[in-house]
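Have a look at the structure that comes next, please.
A protein chain is absent from this complex, but the other protein chains hold their places.
== chain A ==
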Amino acid sequence: MTSSDPVAIKFKNVNYSDGKLPILKNINGFFPKAKITTIVGPSGAGKTTLFRLCNGLISPSSGETIVNERDINYYEPTQLRRTFGLALQRATMLRGNVFKNLSMPRILQDKRLHKNEAKELLNDVGLDPNILERNVKDLSGGQRQKVSIARTLVNKPNILLLDEITSSLDQVSQLDIETLIKQLNEKYKVTIIWITHNLQQARSVGDYTWVMMDGQLVESGEISLLHHPQHAKVKRFIKGEVE
């Protein structure tokens, strides 16, 4: 990958703090367009916070976020969030049934989601389409995660932000989701940014990778860097995970 490759999101000296507590520290980096970037790093490194920033749910205390060559503030917040599909780490659900959850991205735009479309989405993420009327309270953690992924796909976003979306899934489901996401990337050129604690997954799905630690972007580059990291800190982190 060269620096002339198109860039989906770019960060320039981005800092974010909650009150006085610094959470993201001077982030400089980018996510290449139409590629899969994986983000790895220990708990509390600031990965989820970075996603909230990309989606405009929070603004940096200083620095710039550039989306498709324009400053993030150029975009109308609702428009920005509709082109970004954010799958939340906790797979938050709206009270009600699965169909209500899948329809919400459309309802918010005064549009409707057809039952057949909803069933197709469930099928895509490997869920039985018959659970459409099921209350989300009665879903397992893994099923919830799949519904959350399906809901993210309703708006056909061109950038997907996936935060630990397979953490509650069994091995087979996990591989199915990986295949689905890779397909979206190959077929529709969707830019994927994928936070994962699973280094194996990070290596197998990613083209590009970011290693974040303690609010900083320690290393980023081609996926091969996860095999041969430069920094001692990163080496230790990767060895720890493998052991």
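Operating definition for what follows: a residue touches a chain if its C-beta (ideal position, glycine included) is under 8 Å from a C-beta of that chain, and two chains touch if they have at least 3 such contacts; residues count from 1.
In this text, contacts and distances are computed from a predicted model.
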Next item on the list: Report the protein name recorded by UniProt for the chain absent from the figure; options are "ABC transport system permease protein", "Cytochrome-c peroxidase", "Succinate dehydrogenase/fumarate reductase iron-sulfur subunit" or "Reductive dehalogenase".
Entry: "ABC transport system permease protein"
Notebook entry, point to check: Of A:55, A:166 or A:196, which sits in contact with the chain we cannot see?
Noted result: A:55
Note to self: Which candidate, A:28, A:62, A:79 or A:123, sits in contact with the chain we can't see?
What the structure shows: A:79
Next item on the list: Check the options A:20, A:70, A:95 or A:228 and report the residue that touches the missing chain.
Entry: A:95
Margin query: For review purposes, identify every residue of chain A that touches the missing chain, sorted by number.
Written below: 55-59, 73, 77-79, 81-82, 86, 88, 90, 92, 94-95, 104-105, 108-109, 151, 155
